[in-house]
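Below is one structure. I have some questions about it.
As you look at this complex, bear in mind that one protein chain is not there, while each of the others sits in place.
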Amino acid sequence: MLNILQEFYTHTKEMEYLVVIIYLFVFISFWRFLTYKEKD
Amino acid sequence: MDTSRRNFMKVLAGLGLSASLCETGTALGDDLRLPGYPNQFGVLVDTTVCIGCRRCEWACKEWNKLPNQITLRDYEKDQSVFQEIRRTHADSYTVVNSFENPRDPSKPIFVKKQCMHCYEPGCASSCFVRAFTKRPIGPVTYDASLCVGCRYCMAACPFDIPAYQYNNPWTPEVTKCTFCFDRISQAGGIPACVSICPVETMTFGKRTDLIDLAHKKIRDNPGRYVNRVYGENEVGGTSWMYLSAVPFDRIGFRTDLGTAPIPTLSKPFLSLVSPVFIVIPALAMGMYSFKKRRDQLEKDEINKALDKKEGK
Partner (left out) sequence: MNGAPTTMKFDSTWVRNNIFLGMTFKEYVKSNFTKFNAVVALILLLGIPVIFYRLLYGLGPSTNLSDNNPWGIWIGFDMLCGVALAAGGFVIGTAVHIFGMKEYGFLFRPAVLTGFLGYLFAIIALTFDLGRYYRLPYPMFVSWGVTSVLFLVAWHVALYLSCQFVEWCPAIFEWLNMKRARKIFIKATLGATIFGVCLSMLHQSALGSIFLLMPEKLHPLWYSDYIPLWFFMSAVAGGIAMTIVESAASHRIFSHQIKVHDPDHLNRVTLGLGKAASVTLFAYFFMKVIGLAHGNNWAYLNTPYGYLYLFEVLGFVLIPALIFMYAVQNNLVGWVRGCAVVTIVGIILNRLDHSIIAFNWHLAWKDRYVPSWMEVVLTITVITIGILTFQWIMNRMPILYEHPDYEPEQH
């Protein structure tokens, strides 16, 4: 249970950084998929 | 972007946290209604009562076994310390300073200074190893087993309380009043300085009750106190609060600290961190592919020109 700002910011920051880490890993494969062209 | 974020948090707070909201003791923090710790302890210091005997300094050093301890009588006899305004130091969690009393020059005003144990501690929000924790019963405790010694907490404290063991080469620690966390954790326990005070300058109790007591004291003794309880709203509210007969900036308090809690000051920047990580890679890859296409076109241009030349 979040009582004071210190806990609220700690909790929200941890969630944010988790999302950022997932994004950075997913972004690489997303970019490869996006720019993938059949080698004709 | 900041205000929209705040509205979002309000909705969040409204939905998720209102159930646990209780009417007294709400944190005066960000206008986000966090409940704060409802039944935390506090101390009300009445500077018009303190006689400057400095027994509290002795008791604090005795209980916490701090270095450079002297006998109780020496504390009372040694009036020379009142020549200059002292601050908390590595070997003393609390100091009593004497201030000249504009109302009655013969009776100086004595003010005890120690950690205020803020509701929203700046030291806790500045520590990058989370060595400070605000305890539900009030104290802001320091954990030396985590501390790296970067001393950011000393700079972030609006009251300049944390001190450092500069002369300890191998295991220096940040030193500040612990609100006798071990004593007041037990039922009926009260801080060492409060217990020894001969004239009951300090009243220990629930912070909410102490706020009512302070305002009652101001009402019951018209003209004795400045109509302000220092610490009720300062930087989001503090556990230790003060009553004074003269304006607080005359007795060593900073009255320009405002009511916004210190942690909210770094929030605008912290809220920019994740967006940079999300936006910049996308932008950069866009620029990069734009550049590769441009190089490609350039190469095609050159090849076409070369073919044309050979073709002639």
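Before moving on, here are some points about what is shown:
Order of writing sets the chain letters: A and B. Residues in each chain are counted from 1.
Rule of thumb we're sticking to: a contact is a pair of C-beta atoms (placed from the backbone, for glycine too) under 8 Å apart; a residue touches a chain by one contact, two chains touch by 3 or more.
This structure is a prediction, so every number in the text was calculated from the model and none was measured.
Shown chains touched by the missing chain in the whole complex: A, B. Of the listed residues B:Val129, B:Val199 or B:Ile302, the one in contact with the hidden chain in the full complex is B:Val129. Touch with the hidden chain on the side of chain A covers residues 6, 9-10, 13-14, 17, 24, 28.
Touch with the hidden chain on the side of chain B covers residues 87-90, 122, 124-131, 146-152, 154-156, 158, 160, 162-172, 254, 256-257, 262-263, 265-266, 268-270, 272-273, 276-277, 280-281, 284-285, 287-288, 291-292, 294-295.
Just so we're on the same page, only the chains that are shown with their structure count from here on.
The distance from the centre of chain A to the centre of chain B, each centre being the mean of the chain's C-alpha atoms, comes to 32 Å.
Of all residues in chain A, only 1-6, 8-10, 13, 16-17, 19-20, 23-24, 27, 31, 35 touch chain B in the complex they form. Listing the residues of chain B that touch chain A in their complex gives 17, 20, 27, 29-30, 32, 34-37, 119-121, 124-125, 130, 134, 136, 236, 261, 263-264, 267, 270, 273-274, 277-278, 281-282, 285, 289.
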